[in-house]
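Only one protein chain is missing from this complex, and each of the others stays in its spot.
Chain lettering (A, B and C) follows the sequence in which the chains are written, and residue indices restart at 1 in each chain.
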Amino acid sequence: MKRRTDRKRELGPGMQVFGRLAKNKAAMAGLLVLSVMIVIALLSPWIIPYPYEALDFSNAFAPPSPKHWFGCDDLGRDILSRVMYGARYSLAIGLLAVLVGAAIGTVIGSVTGYFGGVIDNVLMRFLDILSAIPSILMAIVISAVFGAGFSKCILAIAISTMPQYARVLRGSIMSVRDMEYLEAASSINCSNMRIIARHILPNSFSAMLVTATMNVGTAILMAASLSYIGLGVQPPAPEWGAMLSGARGYIRDYPHMVLFPGIAIMVTVLCLNMFGDGLRDALDPKLKR
Amino acid sequence: MKKKLTAVTLAMAVSVMLLAGCGGAGRTDAGGTEAERTTAAGTGTPAAETSQPGVQDAKGEAEIDEGRTVGTIDEITINVSSDIADLAPFSVTTNGRQSVLPTLYEYLAYYDPNTESGIRGILMKDFEALDGFTFRIEIYDSIYDSAGNHITAEDVAWCFNTYHELGISGLAWLVDYCKPIDDYTVELKLMSDAAGQFENVICGQVPIVSKTAYENSPDGMTEKVVSTSPYIVDRYVSGSQLVVKKNPDYWQKDDSLILDVSRANAETITFNIITESSQTAINLETGAIDIAQKISSTEASRFIDGEDADQGYHVFGTGDSNIYLLFFNMSEDSVFHDNQALRQAICYAIDTDGIVQGAAKGSAKALKAVGNPICVDYNPEWEQQDYYDYDVDKAQERMKESGYDVSKPLRIMCASTEMSQSISQIIQAYLMQIGIQTEIEVYDSALFSTYIADPTAWDMFVDTRMNNDYVTTLSSILARKGDTPAVNFCEDATLEQLAAEASGATGHSAETVEAYMQYTKEQAYVYGLMSITNYYVTNDKVADIFVNFKGLVVPGACRYYTQQ
Amino acid sequence: MIRYIIKRLLWMIPVILGVSVLIFTILHFTPGDPVIMILGRDSTVEAQAQLRASMGLDRPFPVQLLSYLKDVFLHFDLGVSYNTGKSVSEEILFRFPYTFMLAFSSMLISVLIGIPLGVIAAVNQNKLWDRISMFIALLGVSMPQFWVGLLLVLLFALRLGILPPSGIGGPQYFILPIIANAFGGIASMARQGRSSMLEVIRSDYVTTARAKGVSKTGTIFRHALPNALIPVITVAGTSFGRSLGGTIVIESVFSIPGIGAYMISGINNRDYPIVQGCVVFLAVTFSIIMLLVDLMYAFVDPRIKAQYVSGSRKRRVKNEKKDR
Partner (left out) sequence: MTDNSQHFLSVEDLYVEYETENTVVHAVNGVSFTLEKGHTLGLVGETGAGKTSIAKAILGILPDLQARVSCGRILLEGRDLLKLSEKEMLKIRGDRISMIFQDPMTALNPVMQVGSQIAEAVRLHNPVSRREAKKKAVEMLEMVGIPADRYHEYPHQFSGGMKQRVVIAIALACNPQILLADEPTTALDVTIQAQVLEMIVELKKSYSMSMLMITHDLGVVAEVCDEVAVVYAGEIVEYGSREDLFDHPSHPYTKGLFGALPDVDRDSGRLNPVPGLPPDPTNLPEGCHFYPRCSRRTDRCRESKIEMAEIAPGHLCRCFAEGK
């Protein structure tokens, strides 16, 4: 069936991937929900029913009602508004942390995986060093070095997850490295960079992509853990993880306070994963056989 | 020590109220009556006299309470909210250590508001104040630690000097010298004569151990404690658990001289470290602990009138020794420097009752002065006076006077505790009403402590200060100390003079305190927000709890229903 | 092989040196003063200066660094805590078993549950079982750890009363923390397992095996799984190594006195010897685990083993070309 592969090349790989992706219902559903969330996040300053930071003690702990669909928190703030506005923070943390982490990880992983030898050794040991420093500590350090703010959270997560991408990429590069098509490529004097970019990366991409999609969710969850330890995004920013960890003291008495940010995180992660799965399938040239 | 100081409530050992449960006088609403209760505690009329009969003169013999025998118990377990770190007498004080130190060690004395002298000796037999700075302290001649070492004046002097030399406590500077006069008498000289400092040093800072025992200890007593306390360490699992057993050979044989704090009403006490606050109540309900200290008001209310009421739990509440304050940056470049109107505008704009409702869920009391109502020199009249009571109109008026340009947002800095963050958010919302935009900057404790010292890092900050003896002790943080600037970089000679007069051992009087406090209020360098209520919930093994001045339960001194 | 191991062990020395220098430097320049943490916010500048001097923190940075490195590498001494004066090494060795057990058991559970889920999903790609397996896996990955932990406590400790809520009183105390800690891992194992299984299951040698007459289960277990496990080993090994330092949240929820809890207390109090000690110790442990992972690679993948045994990969490829 090489014919099909040939035809794909004619159509352009991007369109092919998109075409296949469009046929995956789960991926499209995930993408749809994510798009809605992104739209909500972008429009939230104008569409939230109440200001997300408006306090109203008379409504403290108010359960869900027609007026406040998701109820109110301990300071009487409308949880629906906070969840909607919080999408800005949580999605940004997830996406940016993964983008930054994956970009650095890809470079390091491909270099180390392809060249092997001394470069591999040195870079992998460097990754070992970084991996050995737990992300929480990394978060403190980065907040100290770069100053406080929401970006420190992103950087902390990005840097602490970067070695993961590098390792996965290196692992899959090592498994494809001695396959024949690479020898073929090197025999026709393809430059190393070209070999990495044109031949190894696309073949290692699916493994990377799985890791990356999982990590968008993981990054959101990690921000929650940082909040739990007291290092997350600062109030009154309604980042979901911060809302969740801030409300944990009320888990038994006012469960709606933890339910809705929790659902927001869960739905987001679920959709990210469905979309990621679809993307993986669509990108994998071997899948069609 | 002056007689008039004897009425001081240094420690509110017994200002504890039974809120609910079988032994209680009926259920009380947590929110509504909080203010009265805290006031009652604060004005130095310990509620214990009415609701806790017998705590003061408990001498170990059995009593009958509602048909049940009150006395001792075999085993009791209590939570500690953070890591104990180590058990040594002189290492750095952390929250976890404070929970266990009163059980592991004895101090020279304990403050007891119900006695004539105010200070009741534990190891100390008597004391004499030579002047505001120097004291002669006599100890009992029969003190032996659990290893049989005899404690003499030399040991006491060594302990104070070691404490001073190590310098790892914020109060270590206070000790000038301590020298033995004879076998059982030492002379202690302090660096300050400010009211409350002597009590502070002898009652809560320096545990007394035998020099021989300490020097012979292979680990500097970090785990193997040898002390005079009625309890000896049975097992210590670092980071998890401390088990102590009653010392059968406690040195004080005269029962009438044993203070409550040195009682051993439980044969075995287990301190369980529970770092996750929402786990504390669960541990109590599953029977893993018997006493849950410092649980949130939301959880406490579940035991009072929620689903866990009438399950045999007892809820106790006391005013905390810490108060929440809002500090304005008074350094030269700050917007608040020379702008009293702006400070006042902000004070007027903040509804402290709103903070009580919103941040403390009603379990607190809005402050009416820069001082804790539990302080002995707190003037009840302040309660009736205006202390920037919430008034948006006045706030706006003052804003106009201040001429402050609202386009630049102000930074509110706070530590990353739930309460401080909530308070900051509420303040942010109130300030928005008068057009002031704010940014909240939250830091972990270490960064917060560091940035406080940097006048360019913040415009306002929310923080707590311990204030449980005299309202005037807080003046020390508003004044320069040598090279150390005031906490908020305030430089005001008038304030310093008023404070010096009011807090000195000789000048401390109702008039000087009043003058100091009215000036402090008027200048509004710092705005008092609220004092919160701490909650303690126990299961039905516990009849009464004993809370020391740091708001922590001393389990050996609690009283239990004797099991049949 | 032994030469390879020795080489790797020798490589650890510069790594640990790197970690020590890195962490010491970072902490040294991190805002947050240990002296203020000890003396309190209202302490005097004089008292702070005095204590700083007595702790040796007023010395120039290179002097402090060198003295630290000397202690670590020549005396294998991680120093003593600022706050307690207790030996950091001793405390770490006391606490490490808890963290190790937590991390290892969680990893084991994630592998034992996650991999079969992933295999079931891959074998039944796009069918109901695929969806069910991956949904179970996704459930785990979409909830924050502390949240899972608290929910487990509410259910098993409070409602059912069959397990203790926190502490380390016995084996039963570790069940909830391990499960809570494994939750996220199960998902990532299942994802990785499914993904690499899907890749392998379409490979030619699986077809060869089928052509031989190997049954479907036979192809999966004998041929596909060993190959699919290779990338999983990296993920499992790395996550295990990382979780040794990353059980902080679970240790905190369940009050387990592990290294994570120790380190957090060190960070909160700016007790640098604790933080440095934990990081250096974890770096050593992590390096050893990664070495074991790589050796396991060699164990399951003869291609990698050949690489370790014969040294340079290039040489081998050349030989192969010659023999064609």
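Just so it is clear, a residue touches a chain if its C-beta (ideal position, glycine included) is under 8 Å from a C-beta of that chain, and two chains touch if they have at least 3 such contacts.
Quick caveat: nothing in here was measured; it's all calculated off a predicted structure.
Novice: For the full complex, which residue in C:T25, C:Q172 or C:S215 touches the chain that was left out?
Specialist: From the options C:T25, C:Q172 or C:S215, the contact with the absent chain belongs to C:S215.
Novice: Among C:H28, C:R59 or C:R202, single out the residue that touches the unshown chain.
Specialist: With C:H28, C:R59 or C:R202 as choices, the missing chain is touched by C:R202.
Novice: Kindly state which of the options A:K23, A:K67 or A:R198 is in contact with the chain not pictured.
Specialist: In the complete complex, the chain left out is touched by residue A:K23.
Novice: List the residues of subunit C that touch the chain left out of this view.
Specialist: 125-126, 202-205, 207-216, 222-223, 226-227, 230, 300-303, 306, 320, 323-324
We adopt the following convention: only the chains that are shown with their structure count from here on.
Novice: Determine, using the mean of C-alpha atoms as each chain's centre, which chain is farthest from subunit C.
Specialist: B
Novice: Please list all residues of subunit A that touch 2 or more other chains.
Specialist: Answer for subunit A, listing residues that touch two or more other chains: 140, 144, 248, 251-252.
Novice: Provide the list of subunit B residues touching at least two other chains, using ranges where the numbers run on.
Specialist: Only 278, 444, 447 qualify.
Novice: So in the complex, which bits of subunit A are touching subunit B?
Specialist: Those residues of subunit A that touch subunit B are 53-55, 57, 60, 74-76, 140, 143-144, 148, 230-231, 234-236, 246, 248-254.
Novice: Using the touch definition up top, name the residues of subunit B that touch subunit A in the complex.
Specialist: On the subunit B side, the touching residues are 277-278, 281, 296, 298-299, 302, 306, 354, 357-359, 361, 416-418, 421-422, 424-426, 428-429, 440-444, 447.
Novice: Would you mind writing out the residues of subunit C in touch with subunit B in their complex?
Specialist: 31-34, 36-47, 50-51, 54, 81-86, 91, 94-95, 146, 150, 153-154, 157-158, 161, 164-168, 251-258, 261-262, 265, 267-270
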